[in-house]
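Only a single protein chain was left out; the remaining protein chains are all shown in position.
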Amino acid sequence: MTLIGIIFYGFLAIVAIVSAVAMLLNRSAIYSALFLVLNFATIAVLYLALGAPFIAFTQVTVYAGAIMILFLFVIALLGAEKLSGHEPIKGQRTMAIVLGLIFVVELVLFLIFRNQGIQPMLALTQDFASPQKIGIAMFTQYLLPFEVVAFILLSATIGAIVLTRVEKPARLGAARGKK
Amino acid sequence: MPTSFFLALSAIMFVLGILGVLLRRNALVIFMSLELMFNAANLAFVTFANQYQLLTGQIFVFFIMAVAAAEVAVGLALMVAIFRNKGSVDIDQLNSLKG
Amino acid sequence: MFLSETTSMDPLFLVVPLVVFLPLLGILVNWLFGKRLGEKAIGTIASLAVGGSFVVSLILLFALRTDPQGFSVPLMQWFTVGGLDISWSFRVDTLSVVMMLAVNLVGTLIHIYAIGYMHEDAIHQGDPTRYRRFFIFMNLFIIAMMILVSADNFLMLFVGWEGVGLCSYLLIGFWFDKGEGGIANAQAGKKAFITTRIGDFGLLIAIFLIFWAFGSLNFGDIFPRVGEVAANHPGLMLAITLFMLMGVTGKSAQIPLYVWLPDAMAGPTPVSALIHAATMVTAGVYLMTRSQALYLAAPAAQNVVMWVGAITALFAAIIAVAQFDIKKVLAYSTISQLGYMVAAVGLGAETAAMFHLVTHAFFKALLFLSSGSIILSLERAMEEGAQGSGSHATNIDPQDMRNMGGLRKKMPTTFWVYLVGALTLSGIAPLAGFFSKDEIIAAANNTNGIIFVVLVAAAFLTAFYMGRQILMVFFGKARTKAASLAKESAPLITVPLIILALLSIVGGAINFPGWLNLEHWLEHTIKVHESTFQLPVALISLSIALIAILIAWLIYGRKPLAESTSKDPLARSLGGVFTLVNQKFKVDELYHFLFIGPYEKLADFFAHPVDQGFIDGIANGLGNLASETGSWLRKLQNGFVRSYVLSIVAGIVIILIYLLVRV
Partner (left out) sequence: MDAALIWEWVIKSLVLILFLTVGFAYVTYYERRLLARIQARIGPNRVGKFGLLQPVSDAVKLIFKEEFTPAGVDKFIFVLAPILTVIPALIILAVIPWGVPIRLFGREIPLFISDINVGVIYIMAVTSISVYGITLAGWASNNKYALLGGLRATAQMISYELALGLSFVGPAMLAGSLSLVEIVRAQQSSVWYVILQPVAFIIFFFASIAEINRAPFDMPEAEQELTAGYHTEYSGMKFALFFMAEYIKMIAISVIGSTLFLGGFDGPFVESQPWLGPIYLLAKTFIWLGVLIWVRATWPRLRYDRLMSLGWKILFPVALLNVIVTAVVVVLVN
């Protein structure tokens, strides 16, 4: 691994962690969302490095382009950037941080002691994750999950519409019905 | 670059997501923290896909993304509905079910 | 002797299921359409149903004349369990047809009577909506009774047995919201049901034993084999018959289970007449007659039967002397007469028992219905009196004989039929009761001197209390305003009375020595030993009855009661003894002390310390434990989602620690 590579990956990792921390700490939900977008973009680059270009661009399209935009949209729509008031649960903050630290330590220990795969990243063939291969796998081996996911999406769409629907005044509805 | 580098990054991001859920009161930010956790998991998946030379990990990530999109659609719709009722997205105000 | 399974059966026998299905049809019609039909229509349908049954019985009678052996007419297979094969078949033989005829004839007349009676009764008791139900119950009773008498096996008989018990319960408690404290009638029904159930338990055990001994419940399988089985298990036959007697004492109101019958007078009078005088209570006699073969195989049991019947006859007659309630007197009279029948069975004079059963059905129904006519009349008079005076009329008991008096002129028809009934009951020749009762006494004379004396004493008391009743009710002057206002009842009521009176007069003819002869008739079904007309016995009993009536006239007729509150002349002379008899020898109190009281204490023990204290304590304790734990755990649900997430994360951390530590 070259020095450039280490610098490159280290830089990306730091950006990812810092953006995540910033998302965590920022008081404004809009900034949180933006930092999260930055995090996603960084991860997308890492995906490229891990030989997953399709996933990388899907990540940008779906997460950054759709999901986070929806977040921004809702935050702006509701005007819910900031909350007032204090932490109402006693000990929540301390406990959370303590547990988080233990968790990280555990995971790191796990990586050190349990994962034999402290292996170098593998060089992948050009078409390891080509759209064709992903498509073939998805429509043959994983056809059932694919259909299930499609169904989940459909039901989520309907669910979202039903949840946010405001009952229209009867007059308007009647006029529309006549037309 | 060892694959455990990516796994460690994934782990840290996951814990940060958990902390986000535990520490923030804004339901939208909690939601974002969930997305961050998803992302951490995705990163682990892609890393393993790389390590084991299997496409399955990537396809799984794809499914996770689709489900996450669905989840966000419903979740945000819920947020809007909650906001309409409560006038706030403070998750600690949604404690009507307390014992 | 016994049912032949021969192929050549007169097709007329095949109508026998109609004795059950015609009343059933009546029920269905009244049940489905009764709401829209009027009272008259409902009563007519019910009466026609029973009348139809009677016609069917006549057809069967006709059929039996050519083929007196009788047949078993199968209707359908009921069930088969192991060796137990029960089919729903009707037994048509001379015995069952006699029962059918008696029951249906009396039943039809009582139904007709009830049309008028229940109409007026509904007015006085204020229950017009229950009119339809009354007739449905009545028809249901006829169905159960028909099943009982036409049964071809013990199980079917038991079905009918329980069915009549149920109908009795329903009809005694017909005015379940009336009576003392609003529950006395309901309690009377309950008492009747429970008491007879005790007897039914015995019958059930008897049936089990029969099945155990014979491997079958069909009459046709059992009776021919009695001798063979009795030879092998003599004790078993005794047990069967004694347990059966237990059932009989319940259903036929014998000592010690007779106590329900007087209370059963709480029901409407037609019910008392039909069920508690003419038909159901005779079921025990019928059962024993039917099972004659078994009793013949157990002479000891026969003795017990004899004694039970005789003692009951005397005991009840004594109580009847000191009663004031017109229906109670008749009730104890019924018990007494049933005692005669049972004693007759014990004496081996089953034909005499059946004979008395039939005549008793006529005259006791007549007496009850006539008393009903009087009661109605008094009730009506009470109401009129209340309206006429416009004041708050004193509410007298319309059944208390002390409140009557002088009704001879006011209700001539009722008086004459009542007189006929009373004389028949007293055994005055040549009325029906004379012949039937005399036959029993004669049988006693042949067999056992003590029994003979007891029965004659009972006959004396019978004539005495009936004379007392007639004199108290119809002679003297009206002791209350209501009695002075009493009027004759409507034809719908009096006509059946007249018919029954005629039957009571001529009923003796069915076993007139050497003439129609019930004995020969029954010979085809049961073992009969010829009874002879014993002139001395007849003269003794007749003279005894006449003397008793004379004494009654001396006590009650010469100087009638002056006021409804004045003391009974007997009470004046007998004092405490009369009171004791009036209180029925305190048998109810004794039973209450011996059985009901301890039972209630035991029940109370189980209800309060055991159930409420111990079992409820456990249940409530568990509930409280859950509730306390819940209210403690509830604090964990603080409503903060993030708090829950924290515990989830703590769980994950712990699991990860485990995974790390686990090598």
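Side notes on the structure shown:
Each chain gets a letter, A, B and C, in the order it is written, and its residues are counted from 1.
By definition in this document, a contact is a pair of C-beta atoms (placed from the backbone, for glycine too) under 8 Å apart; a residue touches a chain by one contact, two chains touch by 3 or more.
Just so it is clear, the structure is predicted and the values come from calculations on it, not from any experiment.
Note that the absent chain touches A when the full complex is taken as a whole. Within the set A:Ala22, A:Ala66 or A:Leu153, the residue that contacts the chain not displayed is A:Ala66. The chain not shown here is touched by just one of A:Ser32, A:Thr58 or A:Gln92, and that residue is A:Thr58. One chain of the complex is left out; on chain A, the residues touching it are 28, 30, 34, 37, 53-54, 57-58, 60-61, 64-66, 69-70, 72-73, 76-77, 127, 130-131.
The rule is short, and it goes like this: only the chains that are shown with their structure count from here on.
Computed centre separation for the pair chain B/chain C is 83 angstrom, with centres defined by C-alpha atoms. The distance from the centre of chain A to the centre of chain B, each centre being the mean of the chain's C-alpha atoms, comes to 6 Å. Contact of a single residue of chain A with at least two other chains is seen at positions 88-89, 92, 95-96, 99, 103, 107.
Of all residues in chain B, those that touch two or more other chains are 18, 22-23, 25, 92.
Those residues of chain A whose C-beta lies close enough to touch chain B in the complex are 1, 5-6, 9, 13, 16-17, 20-21, 23-24, 29, 32-33, 36, 39-40, 43, 46-47, 50-52, 54-55, 58-59, 62-63, 66-68, 70-71, 74-75, 77-78, 80, 82-83, 85, 87-89, 92-93, 95-97, 99-100, 103-104, 107-108, 111, 115, 117-122, 124, 128-129, 133-134, 137-138, 142, 145-146, 149, 152-153, 155-157, 159-161, 163-164.
On the side of chain A, the complex with chain C involves touching residues 88-89, 92, 95-96, 99, 102-103, 106-107, 109-110, 113-114.
The touching residues of chain B, counted against chain A in their complex, run 1-9, 11-20, 22-26, 28-29, 31-33, 35-36, 39, 42-43, 46-47, 49-51, 53, 55-56, 58-59, 61-63, 65-74, 76-81, 83, 88-90, 92.
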